[in-house]
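Everything below concerns the one structure shown next.
What follows is chain A.
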Amino acid sequence: MTASVELAGVSKRYQDQLITDSIDLVVAKGEFLTLLGPSGCGKTTTLRMIGGFEVPDEGTVRINGEDVTSLAPYQRRVNTVFQHYALFPHLTVFENIAYGLRRKGAAAERIREKVARGLDLIQMRGMEKKLPAQLSGGQKQRVAMARALACDPEVLLLDEPMSALDVKLRKEMQVELKHLQRELGLTFIFVTHDQEEALVMSDRIAVMNRGRLEHVGSAEEVYERPRTEFVADFLGVKNFFRGRLEGVAGEGRHRWLTESGLTILSDTAGSARPGDTRQLGVRPEKVYCGEEMSRPMSNQFAGTVDDLLYTGPTTSRRVTLAGGTALEALSPSRPGALAGSEVQVGFDSKNVLVLEAS
Partner candidate 1 sequence: MSQRHSRSSWKAALLDPALGWLLAFFLAPIAVMLVISFARRGTYGGIEWVFGVGNYVRALAPDYLTIYVRTVLMAAATTLICLVMAYPAAYYIALKADPKWRSFYLLLAVVPFWTSFLIRTYAWILLLRTEGLINTMLVGMGLVSEPLKLLYCDSAVLMGLVYGELPFMILPLYSALSRLDTGLLEAAEDLGASPAQAFWTVTVPLTLPGIIVGTVFVFIPSLGAFVTPDLLGGSKSIMIGNRVQDLFASVRDQPFGAAISFLLTLIVLTMLVGAMRVKGRTDSLHGSTI
Partner candidate 2 sequence: MRHKILAFILVCLVVARRLDFASPGLAATIAWIVVGAFACVVGALVLARILVRVPRWVGVCLCALVLILGAKSVPHRQESKLNLYIWSAYLAPDTLPEFEKRHGVKVSFDTYDSNEAILAKLQAGNVDYDLVVPSDYMVEILIRENLLAELDKGALKNLKNIDPAFLDKPYDPGNRYSVPYFWGTTGFGYRKDKVPGVIDSWKVLWDPKYRDRITMLDDMRENFSAALHSLGYSSNTTSTAEIQQAKELLMKQKPLLKSYNSGNFHEMLLSGDAWLVQGFNGQVAKAMKENPNIGYCLPKEGCTISFDNLCIPRNAPHRELALLFMDYVMEAEVAAKLVNACYYSTPNRECVPQVSAHIRENSAIFPARENLAHTELIHDVGRAVEAYDAAWTEIKSR
């Protein structure tokens, strides 16, 4: 696979404030890559540099191997679905979708055909005469998609296209969008700050923090083996311990001693050597409580349930261990769980994440 989009050492400053810090990123053809990160971390800025709306202060942007760093947006075969859609309010749905084609001077016949295809794609046939003001949020979003796709882009950039939609519609659109991308085989660079959305849709996720890419990997990899504490935290790891690598326990496990005096066993030690300290993390859904533990766990402690948080299908429990450390456990809701009860909690050594500093 050739690289569709390639960022090499791309930095951008606004008034001495470093917004993106030497970003290196290669996106393969036909790949669905998601830029994930908290608000203000530089996702939009990165996207705008790919789209050509900002010129990086350092580094190069390549599209299909061609250096486009200083080309204007209209000279790049990249199209964008904007955060607020940016549909032309004075043009009908038809004309919005036809806009790019008209700029290329396409024949009327071809325009009609392509717009019709676009309308089919977004299932909005019969709405071509409407103005953007007469559309719902979801419809606008789809028109924005169709408008961008009508230009036959090589890369489609999507800046939080679903942030304005309600949860149900968003879920539907996520599926539709993913299908569409597979069908068309296009390169998508998708921006979101919603980790779930990122996991559902992406081939790969690039997690951004303060202008830097912290971890780029497949959805599974980023989720299961986050590289840094920031990534782990952003992807839902709630239990963190600061521990020192003591040495090797039996069965190839590594033994850690936390600040509050717990001993934790992990399967890997990452780059840590004995004596090094690392942040350790465990997902709440990997922490088992009392009777859920069908077998003894490699890390098992006694504690008291402080707090119960019922969320429907799952219940979250906060358990305080002997040394004062609190653990969060997430498990399917069952009747009878009570706050204040003494329980055993545990997690497997294979579920202990050894995290690098951000």
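Criterion: a contact is a pair of C-beta atoms (placed from the backbone, for glycine too) under 8 Å apart; a residue touches a chain by one contact, two chains touch by 3 or more; residues count from 1.
Selection rule, in plain terms: all candidates are chains of the complex that A comes from, given by their letters.
This is a predicted model, so every value here is computed, not measured.
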Identity of the candidate that touches chain A (this complex; choices 1 or 2): 1
Residue ranges of chain A in contact with candidate 1 within the complex: 51-53, 72-74, 78-80, 82, 84, 86-90, 99-100, 103-104, 131, 133, 147-148, 151
